[in-house]
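Reviewing the structure listed below.
With one protein chain withheld, the remaining protein chains of the complex are depicted in position.
Each chain gets a letter, A and B, in the order it is written, and its residues are counted from 1.
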Amino acid sequence: MTDETEITLTVNGTEHTVEVEPRRLLVHAIREDLDLTGTHIGCDTGNCGACTVLKDGEPIKSCLMFATQADGAEILTVEGMEDLPAADDDLHPLQEGFREEHGLQCGYCTPGMLMAGKALLDENPEPEEDEIREAISGNLCRCTGYQNIVRSIEYAADELDARAATDGGAVAAADGERSADAGGEADTFCGLEDCCGGPDASGGDHAGDQFEREYLGGEET
Amino acid sequence: MEFEGEFELEDVPPDKAWVVLSDPIAVRDALKGCQYITPMDDDFEWDSYEAEEGVETLPEADADAVADRAFEAGRDYAALMQVGVGSVKPKFETTVTIEDRDDETFEMTATGSGSASSSGFSMDSGMRIHELEDGDGSRIEWWTEADISGRIAQLGGRVINPVADKIVNNFFGAIESEMTDVEETDSGVTDRIRGMF
Partner (left out) sequence: MSSDRERAPDADTEYQHPEDDGPEPEKHCGHGRGGMGEEVNRKEDKRFITGRGDYVDDIKKPGMLHCEIVRSPHAHARVEEIDGSRAEAMDEVVAVLTAEDLLAHDLATMPTLMDDTQDVLVNEKVKFQSQEVAAVIAEDRYAAKDGAQKVEVEYDVLDPVVDAEEALEDDAPLVRDELDDQEDNHIFDWETGDKEETDRVFEEADVTVEEDMLYQRLHPAPIETCGAVADWDPGKDKMTVHMTSQAPHAHRTLFSQVSGIPEHKVRIVSPDVGGGFGNKVPIYPGYVVAAAASYVLEEPVKWVEERSENIQTTGFARDYDMTGELAATEDGEIKGVKVDVLANHGAYNAAAQPSKFPAGFFNIFTGSYDIEAAHGSLTAAFTNTAPGGVAYRCSFRVTEAVYLIERMVKVLADELDVDPAEIRRKNFIPSEAFPYESATGWNYDSGDYEKALDKALEMADYEHYREEQQRRLEEDADKLIGIGISSFTEVVGAGPGKQCDIAGIEMFDSADLRVNPTGNAVLRVGVQTQGQGHETTFAQIVAEELGMDVDDITVEHGDTDTEPYGLGTYGSRSTPVAGAAAAVAARKVRDKAKSIAANELEAAEEDIEWDRESGEFHVAGAPDRSITITEIAAGAYMNHPGGEEPGLEATNYYDPPEMTYPFGSYIVVVEIDRETGEVDFEKFVAVDDCGNRINPMIIEGQIHGGLAQGIGTAMMEHVTYDDNGNVTGGDFMNYLLPTANEIPNFETGHTVTPSPHHPIGAKGVGESPTVGSPPAIVNAVVDAMSEAGVSHVEMPMTPDVVWEKLDEVGLSHQPARNVEFSVEDGEHADD
């Protein structure tokens, strides 16, 4: 074992000091030194995204970074989501979305998906479907076929938007997830540049109507 | 895997090229990642052998010394070669056997095999030096057939081929600078090498 150095990681709002070898991967430091096993390992080539966390707000694959490279950084892992201001009833709207829309089966890729979803919504609160798919294209899922994951993220976008609309963006702004301005606009427009002015985010299903759920509308009775 | 190619040395005549390419030290110097190429005597041990540093090559070296150490047909040589391919950087302990040397046609063939902790290879190689049609230069034709196994091979041809190309191009580039330093071959070196067979 080569010489260890001391690093400081602020994870989910709590500062931790750990001693790590220079080559210790961030994902191992999170999982084993900090006992936060929600972040997972699914491959050895940086392709699967199961290890995705937010580092200073940006989604990164923690298997592709040394712990020492994250010294001094703020890290958000899946365990921290339920403590975010937007988490009502113990769950963040993204987590709620995954449950309501059945966005998980075995659950192994889910933490990474939640992180990727959070990063997306922080930057783009009203994503189109192809933007969602692009944002999660670095996260592999073998169980769900992605369709319900997309729906889950849309659910969260709608939910966060609705709350921003009703509280003027106070909660969302505190969360750091979107600017307070967005709240005022949400009543009539979705926030997109080329908004067509169709059914609005607070009541309608601006993005949701793309997904006709067969067993609601189209099936035989 | 099969690799082959040609390299032109504009101002280096075939017999000069032959002398330099027959010098294990010159070859070692020109081959990036190669720590040593040394005759493999019975008492050679990988773990204990240390490469000689600072050995001179032509034009500084003594012509006789260079001729003495030239590659010999039928002899085994040990080479330690580190190759970097993507994230895999095996250090191959390689045994090379010079099969054939013909100093009329300037052709040399060799076989070899190398092993590193997670990869291995065996190869069949050769080179032939021709006169360039115009001027004084040489055209060096080289080929190798290699069976590669292990980690490094899993990366596949599309990763290995560019690396192989780069190694070869760097090698000949370095040899070329080496050789264009060699203003005049002491024809005695060439004759001495010839005379050894």
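Quick note on the criterion: contacts are C-beta pairs under 8 Å (C-beta built on N, C-alpha and C of every residue); 3 or more make two chains touch, one makes a residue touch a chain.
All of these numbers come straight from a predicted model, not from anything done at the bench.
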Given B:L9, B:A79, B:I98 or B:A153, the one touching the chain that is not displayed: B:A153
Touching residue (missing chain; options A:E6, A:E19, A:E58 or A:E82): A:E82
Of B:P24, B:G120 or B:G137, the one touching the omitted chain in the full complex: B:G120
Hidden partner interface residues of subunit A, rising order: 1, 21, 23-24, 28, 31-32, 35-45, 47-48, 50, 77-79, 81-82, 91, 95, 98-100, 102, 104-111, 114, 132-134, 136-150, 210-212, 214-216, 218-221
Touch list for subunit B against the chain that is not drawn: 115, 117-120, 122, 147-151, 153-154, 156
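Please note the rule applied: only the chains that are shown with their structure count from here on.
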Whole-Å separation of chain centres (CA-atom averages), subunit A against subunit B: 55
